[in-house]
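Only one protein chain is missing from this complex, and each of the others stays in its spot.
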Amino acid sequence: MIIVTRPSITDDELDRIRERVESLGLRTHVSRGENRTIIGCIGDEGRLENLPLLGMPGVEAVHPVMRPYKLASREFSASRTRIPLADVELGGPAVAIIAGPCSVEGEEMVLRTARAVREAGAHAFRGGAFKPRTSPYSFQGMESEGLEILSRARAESGLPIVTEVMDTRQIEKVAGHADILQIGARNMQNFALLTEVGRVHRPVLLKRGMSATVKDLLLAAEYVMKQGNMKVILCERGIRTFETATRNTFDVAAIPVLKKETHLPVIADPSHAGGIRDLVAPLSFAAVAAGADGLMVEVHPNPEEALSDGDQSLDFDQFRSLMKDLKRFAEAAGRTLGTGHED
Amino acid sequence: MIIVTRPSITDDELDRIRERVESLGLRTHVSRGENRTIIGCIGDEGRLENLPLLGMPGVEAVHPVMRPYKLASREFSASRTRIPLADVELGGPAVAIIAGPCSVEGEEMVLRTARAVREAGAHAFRGGAFKPRTSPYSFQGMESEGLEILSRARAESGLPIVTEVMDTRQIEKVAGHADILQIGARNMQNFALLTEVGRVHRPVLLKRGMSATVKDLLLAAEYVMKQGNMKVILCERGIRTFETATRNTFDVAAIPVLKKETHLPVIADPSHAGGIRDLVAPLSFAAVAAGADGLMVEVHPNPEEALSDGDQSLDFDQFRSLMKDLKRFAEAAGRTLGTGHED
Amino acid sequence: MIIVTRPSITDDELDRIRERVESLGLRTHVSRGENRTIIGCIGDEGRLENLPLLGMPGVEAVHPVMRPYKLASREFSASRTRIPLADVELGGPAVAIIAGPCSVEGEEMVLRTARAVREAGAHAFRGGAFKPRTSPYSFQGMESEGLEILSRARAESGLPIVTEVMDTRQIEKVAGHADILQIGARNMQNFALLTEVGRVHRPVLLKRGMSATVKDLLLAAEYVMKQGNMKVILCERGIRTFETATRNTFDVAAIPVLKKETHLPVIADPSHAGGIRDLVAPLSFAAVAAGADGLMVEVHPNPEEALSDGDQSLDFDQFRSLMKDLKRFAEAAGRTLGTGHED
Partner (left out) sequence: MIIVTRPSITDDELDRIRERVESLGLRTHVSRGENRTIIGCIGDEGRLENLPLLGMPGVEAVHPVMRPYKLASREFSASRTRIPLADVELGGPAVAIIAGPCSVEGEEMVLRTARAVREAGAHAFRGGAFKPRTSPYSFQGMESEGLEILSRARAESGLPIVTEVMDTRQIEKVAGHADILQIGARNMQNFALLTEVGRVHRPVLLKRGMSATVKDLLLAAEYVMKQGNMKVILCERGIRTFETATRNTFDVAAIPVLKKETHLPVIADPSHAGGIRDLVAPLSFAAVAAGADGLMVEVHPNPEEALSDGDQSLDFDQFRSLMKDLKRFAEAAGRTLGTGHED
């Protein structure tokens, strides 16, 4: 932590700041400039977190030096975290594809979609049984019945299941059916939920919140990891900005930034980022070109009949076409699509 | 709902759109212009919510006509919702003040603060027992013990208690000690939590999410109200923007916009909006000038020792001074501070 | 300037960074921590501006210590800058009101409006002869003819004239008719224009750009002041955020932040910030409550017929009513409206 003082700081104020910092077990190191004095704080920066330095007389600015996340940082783990899916490991050399409908709407549509995405080369199946919807009047998901259907989809397709958990009370039930627990963007800072999924032996797919910085996302992952669950997948899905031409603003640069900061795998959700079908392909290509370890794509047997997110869902033909084109971009990035179709 | 079509739309595409809309029980009304054809959809707009119109061939844009919230809208209730606090009703003629520390840190500090803010004219006491913190390494609150202390603060000061609930599993326990349940900004779209607090007989103080629009905030309130709990207080506390000079950007215009849109009371949190002590007074004055029904202000016996939010907490003298100055702005706005000191 | 290094930095990299900094005439001061080494750079920080420190091996982060603006800063001038208008000084004890139509649309409407706002207590008259419009198909202003009309408005009403200059080639002509040169939000970083208005003996009213931070705004003012023109008025008029309920997001906190950072007067434009008539009053009250030195308000004889910004313009009755109500908030803030009506 570096403390920058105001030009008008008095010696007493300076002493008081140093005493407070040192009382927490850190050392201080003072550099006097012509206009500003700087206090470097050496030691465990975490102990200063609760110290309201900005409110102390004479303090102008405070700059943290250490990253606030530890377990999620590259420095913590030399090797990249990998999470096994069908055929490939997410975080490994192949680009992993998670596909499926926004919501579980019924058994037949789920099984058909699971088979179709499996055949097209997907490595995991997604589908929501519990749906977070902005309006309470929207379809809220099939809940427990939806989970049962997902289990059947796994049995039949062999694809691991990714599904969202929205409430601490659901975790046990959802974990009984899901291979990967998804935390949605709106729950990225639901700390009770993060803590509880950290106690479960299931990888967690953590979507970036609409107003979350890269640092916030890593701190949310840290909540999960602090409980012992080190299998966290980070997902860029667009942030909220002034631009209304797209549903969200897809922050493609977050992908290389995260890959540099953390050993955790990083995927992208082009469906939510763009919000319309026509943008799914270009955003998928861009994500893979920027280094994404995987994609999560919404696929529906008949998007016009979808109960949620129909505007942004691909049909089976469109998904097959996406996979075909994506292969070229994966290869340009020095990776494969891990479909076995390569050879 | 109004559907704007592309210039290139075919008659078949147009017919198909109309059929889908009409199959859901609405009537359609077509206006042909020189370049665009417009389809007005007349009837229950809610039924169109799941229809992926943007994904249908020939559709260029879709504009909703109805507000998506009902119970929260001004049209639902002619009279403004009022929530009784000590001496005043929030939503009534007086500007209501909720004050107290960010976190419950111990019994003595809570009781002292409750007495001090009561004497200075506050109408409710706030304090967090469960704390949402961006970092898992920060102080997370005194939890159940904190709730007990809050009950004692109510008993001693006579002030109703506002405290945050972060998890559906905590609601019953928190409701056993709190008069008003607070939903934090990070949980504003935690729909499981919103639904559960909607089933409890306690007013809910709902803070606006950092990237929530006014409409999103009203839809979150609608989640609570749909369960039967009509006592929702909306709280503007700053949104996340590119500006870094303040912790958040206080959206003061949201206050008059909300007052026009909804019958629910609207308050402001100048402490979180600005993030530093010096901004609490000007933002409080601005909020009251813009029509806020109340304020929630962080007060601590010794902000330098606070375990959270010390930078933005007022000490007792500063709070008394704020209340004194605020009285003039409340009166300029045609209101009182409801402190009994007026007379 | 403080340079934070990566944990992996080598001694050679560290030496190289120090050499580069010292070669520019600054001293360096190294603090070694357990994980990070910090290099404090002491001396004229401006010399480091072009040094691409972030691109040097071993550097993780760079934190400036000094403010990048000098002439605009509070430290440069102990007393607040004041700019004389009719009856009052902007930046003095009275809240100063600049009012008038968005555009000069004709002589009769300008003279009527000037008289009306003068009678209602305004201290300066605004009106655009050159209009920056997002679309090239919108009304672009009466240009030179508009300037002549503004001169007549001054002669008749006695109010000083504020009008926008959009191009360096117009400055001389506009300065021949205007008392205060306005730089619009879209030109806040038109550095050629800022430099040229800095060479003119006319105060400059500088509107904050839609994506400008408070720091950017002060640096734009610094461009003007560096040329010798120290009479700059800063104007908060809303920033661009994700919120669409208002035309812009009025950053009311920028007012106290600016008042603390600079000796220049700070005003607000509630008309552009909110974008609709109903928000002009609450945002005006909020701005004055937060410490604004003045307001700039759009007034039109018949807003429904206005050629620009009719949605947000007040008619004469509404402006009189605003002035009446504003007086109470100015007094609550310890100021007057300087209308002579006080006494």
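By written order: A, B and C. Residues from 1 in each chain.
Here, contacts are C-beta pairs under 8 Å (C-beta built on N, C-alpha and C of every residue); 3 or more make two chains touch, one makes a residue touch a chain.
For clarity, every value in this text was computed on a predicted model and none was experimentally measured.
**Student:** Can you pull out the displayed chains that the omitted chain is in contact with?
**Tutor:** A, B, C
**Student:** Which of A:92, A:160, A:274 or A:338 touches the chain that is not shown?
**Tutor:** Answer from the full complex: A:274 touches the omitted chain.
**Student:** Hey, which of A:89, A:222, A:251 or A:293 is the one touching the hidden chain?
**Tutor:** Checking the options A:89, A:222, A:251 or A:293, the one contacting the hidden chain is A:251.
**Student:** Residue-wise, where is subunit A in contact with the chain that is not depicted?
**Tutor:** 211, 213-215, 239, 241-246, 249-257, 260, 273-274, 278-279, 282-283, 285-291, 328-329, 331-333
**Student:** Hey, which subunit B residues sit against the chain that's not shown?
**Tutor:** 2, 4, 7, 29, 31-36, 38, 40, 42-43, 61, 63, 65-66, 75, 240-242, 244
**Student:** Can you list where subunit C touches the absent chain?
**Tutor:** 20, 46, 49-56, 68-69, 132-139, 166-170, 186-187, 189-193, 195, 209-211, 216, 219, 222-223, 226, 239-240, 276-277, 303-304, 306-313
By our rule, only the chains that are shown with their structure count from here on.
**Student:** Copies subunit A and subunit B touch; is their interface built from the same residue numbers (over half shared) or different ones?
**Tutor:** Answer same: the two copies use largely identical residue numbers here.
**Student:** From the C-alpha centre of subunit B to that of subunit C, how far is it in Å?
**Tutor:** Each chain reduced to its C-alpha mean, subunit B and subunit C end up 31 Å apart.
**Student:** Using mean CA coordinates as chain centres, what's the subunit A-subunit C distance in Å?
**Tutor:** Taking the average C-alpha coordinate of subunit A and of subunit C, the gap between them is 39 Å.
**Student:** From the C-alpha centre of subunit A to that of subunit B, how far is it in Å?
**Tutor:** Each chain reduced to its C-alpha mean, subunit A and subunit B end up 26 Å apart.
**Student:** Touching at least two other chains at once: which residues of subunit B meet that condition?
**Tutor:** Where subunit B meets two or more other chains at a single residue, that happens at 211, 239.
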